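Rest of the complex left out; these chains stay put.
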Amino acid sequence: DPVERAFQERIDDGQKIEPKEWMPEGYRKTLIRQISQHAHSEIVGQLPEGNWITRAPTLERKAILLAKVQDEAGHGLYLYCAAETLGISRDEMYEQLHSGKAKYSSIFNYPTLSWADIGAIGWLVDGAAIMNQVPLQRCSYGPYARAMVRICKEESFHQRQGFDIMNVLCKGTEEQKAMAQDALSRWWWPSLMMFGPSDNASVHSAQSMAWNIKQDSNDELRQKFVDQTVPQATFLGLTVPDAELKWNEEKGGHDFGQPDWSEFFEIIAGNGPCNRERLEARQTAWNEGAWFRDGLTAYAKKAAARKAAVPVAAE
Amino acid sequence: MGAPIATSGIAEFALRMGDTCLILAHRNSEWCGHAPALEEDIALANTALDLIGQAQLWLGLAADAEGRGRSADSLAYLRDAAGYRNLLLVEQPNGDFGRTVMRQFLFDAWHYPLLVALKTSSEHRVAEIAEKASKEAAYHLERSVDLVVRLGDGTSESRQRMQSALDVLWPYTGEMFLADSIDDELAETGIAPAPRGLRPAWEATLGRALADATLKAPETTFAHKGSKRGVHSEHLGYILAEMQFLQRAYPGAKW
């Protein structure tokens, strides 16, 4: 197919694809799935962190956390808009989320159990997210690439804030340090899972790479994450909960153990610590907010009708 | 810190302002991730953020003015309910989103003209805080008027919910215009306007907005009161138990 070939050549040439342009159906569908899943993750991701806003330990930390969660809602908004340029509405995407058809990042099915978890999420989860997202700033679909530029800037800010929380805890009382270690112990493996299973196991990777909507293999990114994070843990004086972890001089990176992938697949299947609660929270927010959205819509119609009626009345 | 502070009433006034901002921010932040639309999640978080910022300024002033070595954080995290001075209105439960919107509106319609008046306070730190906060409050008021009008004049269900919110919250508004001896002193020294003086502007804002919203203000003049003496509703204790947990459970720790 020459059209398809031309499309691929533009991508190989590093050009951006824009909303009104022709694109293969598979490209469109894959992007919709990927972007909406990312948007849903931002939205659901508000919940575990939002869980500590009312309990943040200082006014300053409370403001920072609130601003962070607000940023996440903002990221959700950009991403839904980016996905909408591909011909799907936000309401359709919500419907897919609420029915369980669409996924969101499994990491948000873990609970936040102490204030240190807020630090660990910023440090590890945002850290892993950035590693996934930085290359996407150069991806082939224009609106997605541009959304990513904005998001990555904020995410790296969040990651520093998370690390700062951990750093203060690790310099604090024995109890605080234990809290930080406990958080690292619980969030380490789920963070490694964020890059997905080894690419051998992943079906869509090759095509997505050809389309330049995925640039690095899951394993490469995971290696990069481990290599970046381990020295930070050392700096904090914390222990990464992986007995197999050690520096491999030859490869210039760490050797490390594999996460429990059965846990990963269980969570994807709905059996995570908080799957039900996260989904219920979003469904409840949506369903109980129906009257609110309907009210605004009804007002907008009335207002439009009134506006339209004015000249008639004046005639 | 630094500059001298005129009267002892300032510490109490700053506490009242700071606590009111803090508790309303707390209530708004409870919605985080649960609002009926993504735009509302963002807007509510924004309002909460502004209010926490204002709470930090007011409580910082209160701490300086009382001169007992406390900080904004220790005031926020280490006082029990009887020491809190926030308006009863802002500690009322969120209810449905309509009640949250209505609470914010009834507050903003009072808060904005108060801050405008405080910009000319004889106490410069009060004036400085008001200068910054009034810009934020102007925006909050604009937004809450807009929502009240649209939801009031929306569907019959949205109107009924907004009317019910107004009816329930109304008895908590009278307190905003009541004065005690500290208010009298603050008015005399030109530090803050007399509370009753704010009523005409509040009523004018309500008159316009409720008319556009097709809502009707209740006729009762009954007003809950007590917050200026630390006598609150039963809700505040639960808010503080949650908010203060870490500071209480790990005394002296830095975060």
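Lettered A and B in written order, each chain numbered from 1.
The definition used in the following text is that a residue touches a chain if its C-beta (ideal position, glycine included) is under 8 Å from a C-beta of that chain, and two chains touch if they have at least 3 such contacts.
All of these numbers come straight from a predicted model, not from anything done at the bench.
Taken over the entire complex, each labelled chain kind is present as follows: A x2, B x2.
Keep this in mind: only the chains that are shown with their structure count from here on.
Put simply, the C-alpha centre of chain A and that of chain B have 34 angstrom between them.
Those residues of chain B that touch chain A in the shared complex are 22, 26, 29-30, 32-42, 45-46, 48-49, 52-53, 55-56, 59, 72-73, 76-77, 96-98, 149-151, 153-155, 157-159, 161, 242-243, 245-247, 250, 252-255.
Looking at the complex, you find that chain A touches chain B at residues 43, 46-47, 50, 53-63, 66-67, 69-70, 73-74, 76-77, 80, 115, 165, 168-169, 171-173, 175-176, 281, 284-286, 288-300, 302.
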